[in-house]
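Coming up: subunit A.
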Amino acid sequence: MERSEKAQATTDRLVASNLVCGYGKHSVLHDVSLTVGAGEIVTILGHNGAGKTTALKALFGLLPLQSGVVIHDGQNITKSSTASRVRGGMSYTSATSAIFRDLTVRQNLELGAFTVRDSKVRAERLARIHDLFPVLKDRGSAVAGRMSGGQQRLLSIGLALMSGAELMLLDEPSLGIAPSLVTELFESIRALSRDAGLSVVLVEQNVGAALPISDRVYYLRAGEILLSESADEARARDDWWELF
Partner candidate 1 sequence: MTVSTFISRARRFTAAAAVAALAVGLASCASSDSGTAAACDGDTAINGIFGEGGEAGGQGVTVKVGMLLAMTGSGSSYGEVMSNGAKLAAEQILAACGPDFEIAIGDHESGSVPAAVAAARKLISQDGINVLQTSFGGVSEAIIPLVQQNKILTLQGGGTSPGQIGKDYLWNTRQLFADPSIPGGLAWVAQTYPEATKMAVVGTLENGINAQTKLIPEIWPEVAPGGTVVLNEQHEVGLTDFGQIIAKIQSAEPDVIWIFEQGGDNATFMKALRRAGVTAPVVSSETGGEEVCKLAPEEFDTVIALGENYDVANPNPFNEQFVTEYKDAYGKNPDIFAANYYEEMFVFWELVNRVVADGGDPTSGEQLQAALAADPTFQSVYGGSADEVGTMSIDEETHLPVKPMGAYTIKDCQLTQVATITEVDEGGDPFSGVSK
Partner candidate 2 sequence: MHLISAAGASPSLVLQLVVSGVVLGSFYALLGMSVSVIYSTTKVFHFAHAFVYTAAAYVALGTASVLGLPIVLAIVIGLIAAVVLGVTIELVVYRSMRRSGASSLGIFLASLGISIAGPNLIQIIFGPDGRNLPVGNPTLYTVGTVTFTTWDIVTVVVSWVLIGGVLAMRRSRWGLASIAVSANRELSAAVGISPQKIYVYAFAVGSLLIGSAAILFTLNQAATPNMGLQPVLFGFIATFLAGVGNQKTAPLAGFVLGMVVSLSGIWLSQTFQTAVIFGLLFVALIVRPQGIFRKAAV
């Protein structure tokens, strides 16, 4: 409850300022600042290699920052571990390994709620996710890696929701799934945001699918934020590729 008070105290759920980060001595992000409000869906657009995935990993604490500050719900989490960020309501869904492929669907979802000690809370969340994505209930004992690409994506979202995330970092959720499913998936993300106040940072190549559900857009090029604008403005552009 403490957190919701804080969330009210500050309009922004996440504030990242001047992030510099990279692998070894080679820095990939030079100066990245962004904010995400409660219930807001923010999309980062950019070319391959622009640093989109690096930005998500940096926000989640998977890569150590060289400099910069990350504030989550009013708390400075710049030096916090990944585990404590998860407990604080943040989740990260990787583009390439977002689920435990060798484990069952049920085990995956259980692991999503690893930081939740209260078994009643875990059961409630599981029930909610089963409502949202009935296929995850039906195929509970299936080996996750043997399901279709779309089902695996749903599972990855379910896994993130199991942790009780209020801020989701989603890397390329449309990767490898059928176009018809992409719209469906993005609609359910939009619904979660609208109904449950979920905040989302979305990294997406499929700009056409991402923009309709986004509130705001950041353009990232060569590790720097080039521009930030509302999604409506972005949709109005017909030349946004030039920004890259």
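Regarding candidate selection, all candidates are chains of the complex that A comes from, given by their letters.
Quick note on the criterion: contacts are C-beta pairs under 8 Å (C-beta built on N, C-alpha and C of every residue); 3 or more make two chains touch, one makes a residue touch a chain; residues count from 1.
On a predicted model such as this, the values are computed, not experimentally measured, just so you know.
Undergrad: Touching subunit A in this complex, which is it: 1 or 2?
TA: 2
Undergrad: Spell out the part of subunit A that touches candidate 2 in their complex, as residue ranges.
TA: 60, 62, 81-83, 86-87, 91-94, 97-104, 107, 110-112, 114-115, 143, 159, 163
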